[in-house]
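All protein chains but one are shown at their positions in the complex.
Take a look at chain A:
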Amino acid sequence: MAANYWESTQRRHWQFSKSQLDELRKKLEDEDPNLVQMYPLPPLRHLSIYFNLQISRLGKRLGVRQQAMATAQLYIRRFYSKVEIRRTNPYLVIATAVYLACKMEECPHHIRLVVSEGRTLWPDFFSSDTSKLGECEFFLISEMSSQMIVHHPYRSLTSLQGTFSLAQEESALAWSIINDHYMTDLPLLYAPHIIALMAILLALVLRPNQTGVQSASNSAGSIASAAHAALSSASQSKAGASEKQGGGARSKVQKLANWLAESNIDIEAIVDCTQEIISFYELHEQYNEKLTREQINRFVKARGLDK
């Protein structure tokens, strides 16, 4: 339920394994192979980066808080796990998800305002007819089976800040890693507290080097190995080989590792999460905005989805 992730619709209906997710997407592509062939698209992560950018632009114009934008991103990811993207107008879906997320997150905006901002941002791809957005809202809610309450990792991060004595910059970094994870499949794969712990771990591992996440992708390998070292020390002490080690700069990481060792938390899941986000940062380097935009715009125009 609302306060309880374990009984939430998010855990019961919107948490998948990687293979389940692959299967869902394959099924969508198989529905109309011609369509897929005719309109090739960049990798999903690149689409997600593009969507994220568009959401931020719209969010900025509307003055939407980060959490509502995160909710919108999750709605879009859920939606496209059930609907083939080439059958939709992504700009309309983005605006609708933001419109709906704002209502759910108690910062509503009038439909006319959302539509007019959409027109300004994407004049060639966005109808001024508000009923289009209203219709898309029905579609979005219907595909999500009205399950619109979502659990974000931000809350876990806030409540764990003290436990791991995170400095302000460390929390801020963890916060931005959480922001970034909405561009990956992680929110459909893992529980929010797992994501939050992954973000804290990475923030602690990255911090001593004073590197930003983006530039860190160059040294992704070394970050990954540092993170894995911490996690394997956690799983080892979990297995009984408890040992005290480290100090100084590594002490917070060690504290986290010890804490994990004593908890029932699935360390394997955090390892997977870490790998996923690091490989996302690596792929981010190859992101080509122009190509992504063109490929999206091509099918929207060719299929008349902007009408």
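What we mean here is this: contacts are C-beta pairs under 8 Å (C-beta built on N, C-alpha and C of every residue); 3 or more make two chains touch, one makes a residue touch a chain; residues count from 1.
What we mean here is this: contacts and distances are computed from a predicted model.
Its UniProt record calls the unshown chain "Serine/threonine-protein kinase SSN3", which is the correct pick from "Serine/threonine-protein kinase SSN3", "Pseudouridine synthase II N-terminal domain-containing protein", "Exosome complex component RRP41 homolog" or "Elongin-C". Touching the chain that is not shown, out of A:Gln20, A:Ser131 or A:Ser263: A:Ser131 (per the contact rule at the top). The omitted chain makes contact with just one of the residues A:Leu47, A:Leu100 or A:Val271: A:Leu100. Of the listed positions A:Thr88, A:Asn179, A:Ser233 or A:Gln254, the one in contact with the omitted chain in the full complex is A:Thr88. Counting the whole complex, the residues of chain A in touch with the unshown chain are 1-4, 7-9, 31, 65, 83, 87-89, 99-100, 103-108, 111, 130-139, 141-143, 145-149, 303-305, 307.
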